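Handing you a structure now.
The complex appears here without one of its protein chains, the remainder shown in place.
Per-chain numbering from 1; labels A and B assigned in written order.
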Amino acid sequence: MTSALLQADAIHLGFGGIKALSGVSLAARAGEITAIIGPNGAGKTSLFNAISGFYKPQQGQVRFEGRDITAQGPARRAALGLARTFQNVALFRGMSVLDNIKLGGHTRLAANPFTALWYLGPARREEMALRREIEREVIDFLEIDHVRHQSVASLSYGLQKRVELARALAMRPKVLMLDEPVAGMNREETEDMARFILDIQEERGITVLLIEHDMGLVMDISNHVVVLNFGQVIGTGAPAEVRHNPEVVRAYLGDKAAAGVSA
Amino acid sequence: MRIGDFRASYAHDEALWPTRVQQTWLAALAVALVMLPFGVNGYIVGLACMVGIHCIAAAGLNIMTGYTGLISLGHAAFMGVGCYAAAWAAQRGMPTLLTLLWAGGLAALLGIAVGLPSLRIKGLYLAVATLATQFLLVYVFREWDSVTGGVRGVNVPNASLFGFELLNDHRMYYLIVPVAALMLVAARNLFRTRVGRAFIAIRDKDISAEVLGINLLHYKLASFAIGSFYAGVAGALLGYFYRAMTPEYFTLQLSVFYLAVIIVGGLGSMLGTILGAIFMTLVPELLRAGVALVAQWAPRATEILSPVQQVVFGLLIIGFLVFEPHGLLEMWRRVRRVFHLWPFRA
Partner (left out) sequence: MTGGFDWIALAEYSLIGLLSGGLLALIALGFVLIYKGTGVINFAMGEFMMLGAYFFYTANVMWQWPIWTALPATLAAVALVAGLIERTLLRPLSGQPVISVLMATIGLASALHGGVDAVWGGKNYEMPALLSRKPFIVGDIFIPGQVVWSFLLAAVVITGFTLYFRFSKTGIAMRAAASDPLTAYVLGIDVRRTQALTWMFAGMVGAVAGIVVASMTSLSPALGGAALGVLAVIILGGLDSIAGAIVAGLVVGLIESLTAAYLGGKVRDIVPYAVVLVILLIRPYGLFGTRRIERL
């Protein structure tokens, strides 16, 4: 059985009087695509934020490669190999596509203010190496070479999401967390994105954790599905199993529909 | 018209001035800068020196505020720190170039201290904190007699390069302009590396920046340090230029002036910094000339030169913010586009 690369154990997360997550546990197995689904407000993005390190859970642990990272901040977790994208595209609007992607390589570079101001020498060398690497591994792969010098603000929504994925890939992550990667995309764009995610998993062996509402995508590409509702896990398993889980059907479609599903 | 502009290597693509035309213009500019003092009168050389100093200070402020989004209303105070530090060291025999480093370094350390709270306080609150720092530092300048000479001020020894004393503006020009050029290129270089990119990321979306592994406090402090270093060097050069300095120079008004320079010129751009510095140095001169002209008919005009300058200054800031928020840079880019596309329409 493949081991869990990223694990959340019994996470309890609350804000003031609101309980966002109650005892949520999740295991993303190495090399697999794990999907988190659930109705709006179920706590999916809160879970992502807890795993990323933006929220500190009141109880519970986040473990990466077996080690407890609950106390570490987002920047530290990025250095460990955790990359994520956001629901509302979080690109840096003041920069070009290329510069945005280069930021993915931030933790792997070494320039400091002194070498940067001078530029010639070590800073320039690592910039050239990064540029070559990004062109080869990310820009070609995601087919965005034609927009590399454009400002991200001028791109279509679908392309922006692809650039955000590119930036996450430039981190050479071990775990890639995608928050609604195909939200707002049409059929063609969704299929392109699905192809990219599968390639990322198969060719690069990256573990993928994704939040999605598009059931077609989830059923097609995920190895494992976790269902959240009202801050609790109400079902986990392979996609086919989860689809027929009466709790899950009730959460999405109501009691009448659940009654019609065989247990 | 720009044609045949293609890049055959990544190195070429990443260059600051990739095209032949740009390189030619750059060379011409360099020659013009070297020859300037020989072709114009002393007053203009003095103006050129001031533009150089303004460029350095404004570049530092642009790094902090334009690129990293950290609003500072206390930039003038940091220049003051640099100026007094340089004067103190020069009086004790430190060579001029070293005093520049010393001035910048001290200002940078202070910048880091002032920047420490920036993790907890953002935007408006940071602006108010820098405003408070501005007033407190001027108070220190006025009261710390033994070092700053208090209200009477300090005398700055003549600058000298390799034993050669820079006794007049003409000679100071050849210290200030190369230093300014070097520091502007260095500032631009920052943004070709991960350090500068991190600054912009912090400005645009600091949450995203964190997720990419950028330690926010580390880079905000770096931005404060570099920006303040530039202010310190500019302050030191200012001291050498005027040969004497009082605390009244480094007030809130000067801080506001530099903010106007980068807004009018263009936030987040070194070319914008240069354009803004030139423009904002020329405006008072033009006003003075205009008032002198009008004074022939209305003698009272000269009295109100100073308040009129304030009004024009305020209106310029407001005007640019409302009508041309990206500053002179955007106007420059429009002109360039016309030339690049001619004879086709932009």
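The rule is simple: a contact is a pair of C-beta atoms (placed from the backbone, for glycine too) under 8 Å apart; a residue touches a chain by one contact, two chains touch by 3 or more.
Note that this is a predicted model, so its numbers are computed, not measured.
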{"item": "Residue touching the undisplayed chain, where the options are B:A11, B:L33, B:L47 or B:L131", "value": "B:L131"}
{"item": "Which of B:R92, B:R120 or B:R345 contacts the chain that the document leaves out", "value": "B:R120"}
{"item": "Residue in contact with the excluded chain [from B:Q22, B:N155 or B:Q310]", "value": "B:Q310"}
{"item": "Hidden partner interface residues of chain B, rising order", "value": "65, 69, 71, 117, 120-121, 123-125, 127-129, 131-133, 135-136, 139, 142-143, 207, 256, 259-260, 263, 267, 303-304, 306-318, 321-322, 325"}
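The rule is simple: only the chains that are shown with their structure count from here on.
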{"item": "Whole-Å separation of chain centres (CA-atom averages), chain A against chain B", "value": "41"}
{"item": "Chain A contact footprint on chain B (complex, rising order)", "value": "10-11, 13-14, 186-187, 189-190, 192-198, 200-201, 203-205, 207-216, 222, 225-226, 268"}
{"item": "Contact footprint of chain B on chain A as seen in their complex", "value": "52, 54, 73-75, 78-79, 83-84, 86, 90-95, 99, 102-107, 109, 111-113, 115-119, 123, 127-128, 131-132, 135, 167, 171"}
